[in-house]
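For this depiction, one protein chain was excluded, whereas all remaining protein chains were kept in their positions.
A, B and C label the chains in the order they appear, each numbered from 1.
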Amino acid sequence: MPHEKKVCTVIGIGPGNGSAIARRFAADGYTVALLSRSLESSAQLTKEIPGAKGFACDVGNAASVAQAFAEIRKELGAVHTVVFNAGSGVFAALDDVTAADFETSWRVNALGLFLVAKEVVPAMKQAASGNIVVIGATASRRGAKMTTAFAPAKAAQRSFCESLAKQLGPMGIHVALIIIDGVVDLPKTRERMKDKPADYFVKPTAVADLASYLAHQDKSAWTFEAEARPFAENW
Amino acid sequence: MPHEKKVCTVIGIGPGNGSAIARRFAADGYTVALLSRSLESSAQLTKEIPGAKGFACDVGNAASVAQAFAEIRKELGAVHTVVFNAGSGVFAALDDVTAADFETSWRVNALGLFLVAKEVVPAMKQAASGNIVVIGATASRRGAKMTTAFAPAKAAQRSFCESLAKQLGPMGIHVALIIIDGVVDLPKTRERMKDKPADYFVKPTAVADLASYLAHQDKSAWTFEAEARPFAENW
Amino acid sequence: MPHEKKVCTVIGIGPGNGSAIARRFAADGYTVALLSRSLESSAQLTKEIPGAKGFACDVGNAASVAQAFAEIRKELGAVHTVVFNAGSGVFAALDDVTAADFETSWRVNALGLFLVAKEVVPAMKQAASGNIVVIGATASRRGAKMTTAFAPAKAAQRSFCESLAKQLGPMGIHVALIIIDGVVDLPKTRERMKDKPADYFVKPTAVADLASYLAHQDKSAWTFEAEARPFAENW
Partner (left out) sequence: MPHEKKVCTVIGIGPGNGSAIARRFAADGYTVALLSRSLESSAQLTKEIPGAKGFACDVGNAASVAQAFAEIRKELGAVHTVVFNAGSGVFAALDDVTAADFETSWRVNALGLFLVAKEVVPAMKQAASGNIVVIGATASRRGAKMTTAFAPAKAAQRSFCESLAKQLGPMGIHVALIIIDGVVDLPKTRERMKDKPADYFVKPTAVADLASYLAHQDKSAWTFEAEARPFAENW
């Protein structure tokens, strides 16, 4: 009986938030489906987490998303909770951003979430239950000098989340957005910012804790948007 | 040794959020100090919650706040966590709001929080730890036709929270704001809105759960502002 | 026939925005009433601008506001347009702000505007016409580390403006807010920031131009909020 546990699909698996979120929802009792561009990114986690399965998916590509979710439904059942952690972006001024950069950023952050929502919402509606938790950034709220491509993509994602939350809330589906306002603690960010103390960074386990909290709130008091900001951040 | 447990001061005790928050922080292991204009409001809770103490306080009055906190410090010790739940307001258009209404709303919601912060922040700084969790409302974010007096007071409160959060975060003190975007489930609101189903209302226990969550977040990923909104709310 | 021209009341007369706004509305054809704490502030302008009259008014004091507007009505007639330019504030962290500072800032910026609105709105309603243009600041939108007292006051003012705009718009009264996001060009700011080039500063005549524009917009396309920000500002 593989379908007894709820399924949580984590999109965007890396050494930081994606892995921590997968571990957390597994610990919370979910079967976790791990989506990443290449199966290499999830190989270690699928060994570590009992029952976890990896799926290759290019989230900005409609056919790839459709195939990955068809496989998830077949192998694990309907998706109860999605944590959308895909998304990165170039940081550059207008002169150094190409139309391709601008489009790629939007495909991964905004269109990707749209495609995923189209896949998972029908079953959530039927169940009158479900969560879509999205990992946003400071750029979700405002454009800055060097976020020519990234901020518009994150703003589109946030606006879509807001539209979805208003549509789907009354159907029992919780859409929530986490605004990460700081630098995530990763080997590469530590390397790049050697002068910063340990507590400068956002811990992925703390982001995972917030995602888990949001996915389990009483439906009489749902949060739509919540920051994850290091205490010492200058904001 | 009365000071072994951390002290949580809840300001604004009524049958809804205030009581639920007091019960929740008591269950979380805090000694709770209950501040309300009259001791009658907290009488039942002080019987129900072991170790809880009630203090009379008019939060918009500097002398009253000073006296209440002096008593708290003497009887229970330094305050570790404040949940500021005071605040109500008239709902009326300009013609029906007096300068006294406008001032009272500001005194309770904004000046009251300022006075409380002045009392508790010094010890929090020394401890490099502490929480100030504030119960806001939709009106904290925007003015509407009938919030001539209430919205400016809640906006001042929110702005003060933001200023405080930026100042005190780096010192290890977490300032957070809960935006209640719905009608709290109370005997009087149920009575007034008899046609609404039970799940139209925000449950005080769910607000208390969010307040408790915010007060215990890992400091690498603090939330400043989070909504508590019923799933079916039209927003 | 002193009432043939429309009356514009400018509140807060100094060498910067207040004077420029008074000159601009006089040039636009209004009779200008100049309110300032002391008549000294408007003495020069009343000589310079034909028909201008100065009135002493402590805008945070209800009796003083009532008296000043009674005089304006008697001497000049009903007020068609108000430009509310009062407001200053201490810039300090929590430790260095007293309850008196916190209150004074609110009295001048928020309560003062409320008191003025109560005086002028009845006649504007009767005329189904009128403008209330308010001079805000960056602090109107957010709290910062050093705006413990100033930002809550400006946030209250902004929220009140929004509430008023929603209430009064349908009656033909335009409420608008100018967010000055920069340093106003004044002898004292030039002195304090000698290293800054001339174009670092916001020109009072440009603020006055925006205030005049807002007061004369076609009612099918009113602006509620508009920034006045120097082109080189880092925001």
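The working rule: a contact is a pair of C-beta atoms (placed from the backbone, for glycine too) under 8 Å apart; a residue touches a chain by one contact, two chains touch by 3 or more.
Since the model is a prediction, treat every value here as computed from it, not as a measurement.
> Can you list the shown chains that the absent chain is in touch with?
Missing chain, whole complex, touching shown chains: A, C.
> Hey, which of A:I49, A:V108, A:C161 or A:A228 is the one touching the hidden chain?
Of these options, the touching residue for the absent chain is A:C161.
> Tell me which stretches of subunit C touch the chain missing from the display.
These residues of subunit C touch the chain that is not shown: 166, 169-170, 172, 174, 180, 182, 185, 199, 201-203, 205-207, 209-210, 213, 217-235.
> Please identify, in ascending order, the residues of subunit A that touch the omitted chain?
Missing-chain contacts on subunit A: residues 62, 93-95, 99, 102-103, 106, 110-111, 114-115, 117-118, 121, 139, 142-145, 147-148, 151-168.
By definition in this document, only the chains that are shown with their structure count from here on.
> Give the label of the chain whose average Cα location is farthest from that of subunit C.
A
> Call it same or different for subunit A and subunit B: same when shared residue numbers make up over half of all numbers used at their interface.
Homomeric contact, same residues on both sides for the most part.
> Measuring from the mean C-alpha position of subunit A to the mean C-alpha position of subunit C, what distance in angstrom results?
45
> Could you tell me which residues belong to subunit B and also touch two or more other chains?
166, in rising order.
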